[in-house]
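Omission of a single protein chain aside, the complex is shown with its protein chains in their original locations.
For reference, chains read A, B and C in written order, and residue numbers begin at 1 within each chain.
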Amino acid sequence: MAINDRHISSKWRRKIHEVIYEADTPAGKFFDIILLVVIIISLILVMVESVPAYGTKYADEFIIAEWIITIFFTIEYILRVISINKPTKYIFSFYGMIDLLSTIPLYLTFFFGGLNALLAVRSLRLLRVFRILKVTRYIGEADKLSKAIRSSGPKIAVFLFAVLVVSIIMGTLMYLVEGPESGFVSIPVSIYWCIVTLTTVGFGDIAPVTPLGQFLATLIMIMGYGIIAVPTGIVSAEYSQSNKENNAPQNDPEYRHVNTQNCQNCHSQKHQDGAAFCHQCGYSLDE
Amino acid sequence: MAINDRHISSKWRRKIHEVIYEADTPAGKFFDIILLVVIIISLILVMVESVPAYGTKYADEFIIAEWIITIFFTIEYILRVISINKPTKYIFSFYGMIDLLSTIPLYLTFFFGGLNALLAVRSLRLLRVFRILKVTRYIGEADKLSKAIRSSGPKIAVFLFAVLVVSIIMGTLMYLVEGPESGFVSIPVSIYWCIVTLTTVGFGDIAPVTPLGQFLATLIMIMGYGIIAVPTGIVSAEYSQSNKENNAPQNDPEYRHVNTQNCQNCHSQKHQDGAAFCHQCGYSLDE
Amino acid sequence: MAINDRHISSKWRRKIHEVIYEADTPAGKFFDIILLVVIIISLILVMVESVPAYGTKYADEFIIAEWIITIFFTIEYILRVISINKPTKYIFSFYGMIDLLSTIPLYLTFFFGGLNALLAVRSLRLLRVFRILKVTRYIGEADKLSKAIRSSGPKIAVFLFAVLVVSIIMGTLMYLVEGPESGFVSIPVSIYWCIVTLTTVGFGDIAPVTPLGQFLATLIMIMGYGIIAVPTGIVSAEYSQSNKENNAPQNDPEYRHVNTQNCQNCHSQKHQDGAAFCHQCGYSLDE
Partner (left out) sequence: MAINDRHISSKWRRKIHEVIYEADTPAGKFFDIILLVVIIISLILVMVESVPAYGTKYADEFIIAEWIITIFFTIEYILRVISINKPTKYIFSFYGMIDLLSTIPLYLTFFFGGLNALLAVRSLRLLRVFRILKVTRYIGEADKLSKAIRSSGPKIAVFLFAVLVVSIIMGTLMYLVEGPESGFVSIPVSIYWCIVTLTTVGFGDIAPVTPLGQFLATLIMIMGYGIIAVPTGIVSAEYSQSNKENNAPQNDPEYRHVNTQNCQNCHSQKHQDGAAFCHQCGYSLDE
């Protein structure tokens, strides 16, 4: 095939691609599990490092561990780039960016010093877990869930706008009624308190003390109580409808199982079992 | 047309009406965006001004900004009044009152001094946003939502009454059991605490300390837990029904798209696309 | 009629019965409104009296007002007893007990002194409001609601038992993990805290401080988050079913409107419009 010949690549590159990007071969599955373990260890290290008691005591151990993880991620990133035919497409894809951001924090400390903010970037490694978990049966449920949430998007937008309007007007009122003595030091803080109350979180760091303030707070709470019913009702109705439409795709003749293969040429996914060519670019999927 | 001739008006007035009240022409859309921006800036200024750190430091700048906004709103209000045929109808309409209240706070400070309460009035400018947003596609959803809420009105009223009765009886009991030492200083405060607890907000500014009080609190919480299910169930059932009845009005031959035109004579809205005369008073809509 | 002749009563008693027990005549409606106003004033007085600032300052005025209300309720109670044919049935009915409890607190203070607990009894006057409100259209909704709640009773009982079991086991665990230093002073207090957390109230008067305690608290919260879905789902499903079955009773030929008449002989209610005899005892309803 013409398109196939143009992208002729060594057996070695093909093998790496299969191991790193896919999870249908034993080697691919093993690599995914190793990667998952390294990511989770890395996340636990970030968390434990932030605990003052451990962070200072084992400072050296944390740096060594971070170096090992960074080198592992660096090698993985390089292999990902060289084993794919269109590297720029991968580099600028969502997961490509996450992979890069997961790798570089330690290198950046050479230029900017041990900034605390670099710690945060390492938390984004968590997002890498999503790609690995694509192999699980949960992905179908996640699709259904996110579809239900997206289709009730405009309704929830209207609803959030209503919450915002109530918060701004009631927040201003509470600021006037309670004043700085009770913790309502400014209108933005009052609005923050209003949202804390409407969502029934109720931290209690700020609480009304005047009778009128407590009466207004009561109104806000009962409103919040009624309001909580609205998004629940929406999602419930939406979900129950999508449940009917979407029932049992497994038994549907128009439904085919997709595997975790990943086109070496164009990086597209969700190929059918037994597919020989990429459904996006026609590149050969198997040797 | 007779009705049309009686209200003959200059081309200039007609033009202003189109720009200010409607959003179908480029000039009308541009005016709406400018107005939206000014309202949002004005609201942000009100909020930031209330923050002690900024309010005193930039007091002069806030007064200048408020003057500019007030003059802008004054001009807009005058144009709105003179470009419509029945000004009194506009002035005493809901949005007419909001427009006036948005304009006058600064003028009132000449008579009553720099009252804090005038700050609150400026927050009502937020309500003006609703008129501008009528052009969005969200308005259909908002209609559906408010319809679902209204149709479950009597049920929610029964429910709120039940919440009130539980709060009053349990509030009195908690006042007797806990007493002023634990913060239950009076029956109204105890009722306030009961509502805080029933709605699962739980500030914690007041909390029972005696074993009997904590036991009663447990009962109230579990009640609140069961009660939260009721309005959710109601709205959910109601919404899911209205969802079935109301499905896809776009495909309904009895449904026509309405635009943002606004009759210059009688101020009525929701005219069909291509309508030449107001469906309320027969006044000509286009030149 | 034999049954009718046996209970022959003076026109005067019949008139009082109609005014006090029913709400279909102007005099009956007027009496209900007066009674409602007196009950609400009485409740407000009980609440305001408990506020320290007012309770001591206007102590005399509160006693005078309470005397006026008590005398009004005493007269009403006597009229209720003498105008009905079977007084004992009324006296030992639910509302008969409430009426008596609403009347006697002040008299009891002669025997037991000004006990605080007598204050609480006066709050029960609130329950009298229910009888008066029977005339509103809300009663149909309340019936439907209470039916939905009752029919999901066994499910909610199972659910509450599960909540209790989780609270007792997790409460004991939290007591062991956190100990008295963090406020978990005993197992009952820990169980109280668990219920506060499971129901998402979260006062914050007690909060875990050890890492293990915070981890367990996280588990409890997520459990509570999942658990909140269960009763809502139950009531929602139950309500939506009863909605279908029970739709539009007004259009049902088997449905007849009932009025607020109240049999003078046997105290039974819900007579059809135009009914001439009590459907329970055959006693004549109209003159």
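A few remarks follow.
As a convention for this text, a residue touches a chain if its C-beta (ideal position, glycine included) is under 8 Å from a C-beta of that chain, and two chains touch if they have at least 3 such contacts.
Worth saying up front: this structure is predicted, and the values here are computed from it rather than measured.
Of the options A:I33, A:V51, A:I64 or A:I78, the residue whose C-beta touches the omitted chain is A:V51. Chain B meets the missing chain through residues 200-204, 232, 236. Summarising the interface, chain A meets the missing chain with residues 43, 46-48, 50-52, 55, 116-117, 119-120, 123-124, 126-127, 129, 137-138, 141-142, 144-145, 148-149, 156, 160, 163, 188-189, 192, 195-196, 199-205, 228, 231-232, 234-240, 243. Residues of chain C in touch with the missing chain: 154-155, 157-159, 161, 165, 168-169, 172-173, 175-176, 180, 185-188, 191, 197, 200-204, 207, 209, 211, 214-215, 217-218, 221-222, 224-226, 228-230, 232-234, 236-237, 240-241.
Quick note on the criterion: only the chains that are shown with their structure count from here on.
Of all chains displayed, B has the C-alpha centre closest to the centre of the whole protein C-alpha set. Centre-to-centre separation of chain B and chain C, using mean CA positions: 34 Å.
Between the CA-based centres of chain A and chain C the separation comes to 48 Å, rounded to the whole angstrom. Within chain B, residues 188, 200-204, 228, 232, 234, 236-237, 240 each touch two or more of the remaining chains.
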